[in-house]
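Apart from one protein chain that is not included, each protein chain of the complex appears where it belongs.
Then we have chain A:
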Amino acid sequence: MQQKTLVLGVIGSDVHAVGNRILDYAFTQAGFKVINIGVLATQEEFIHAAIETNADVLMVSSLYGHGEMDCRGLREKCQEKGIGNILMYVGGNLVVGKQDFESVKERFLAMGFNRVYPPGTMPEIPIKDLREDLGIADE
């Protein structure tokens, strides 16, 4: 089967780099082609990288609490650029303060994300979801 491509990055003014390195490593090990745009990534950089590489999924991280403001409008921008159906995953410490994760998840699903992950999610979980959403058989 053709290798699937992920655009991986940390959105907004966020500089958390350690998890980004680990996800890059883990997704690559799991057989995906990872286009890592790193920290301080704008919505435009995600979309540009996805179009350039014909990517299958946007993997958005946010660890610093501004995720709600930074992620808003990403789905609409994808639609404008002709990649409106691309899968979008988001995870991390998405909001300021300790809030009920179910309500956070609802907010991000409403923004057009396909999967939303709470803090402390291990890479194996999105890897399993990616295989399911992209129709890849488990090894």
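A few points about this structure:
The rule is simple: contacts are C-beta pairs under 8 Å (C-beta built on N, C-alpha and C of every residue); 3 or more make two chains touch, one makes a residue touch a chain; residues count from 1.
In this section, contacts and distances are computed from a predicted model.
Think of the chain that is not pictured: of "Glutamate mutase epsilon subunit", "NADH-quinone oxidoreductase subunit N", "ABC transporter permease" or "Xanthine dehydrogenase family protein molybdopterin-binding subunit", UniProt labels it "Glutamate mutase epsilon subunit". Which of A:Leu58, A:Cys78, A:Val95 or A:Val116 touches the hidden chain is settled by the complete complex: it is A:Val95. Contact residues of chain A toward the unshown chain are 12-15, 17-18, 20-22, 25-26, 38-40, 63-66, 68-69, 93, 95-98, 119-120, 122.
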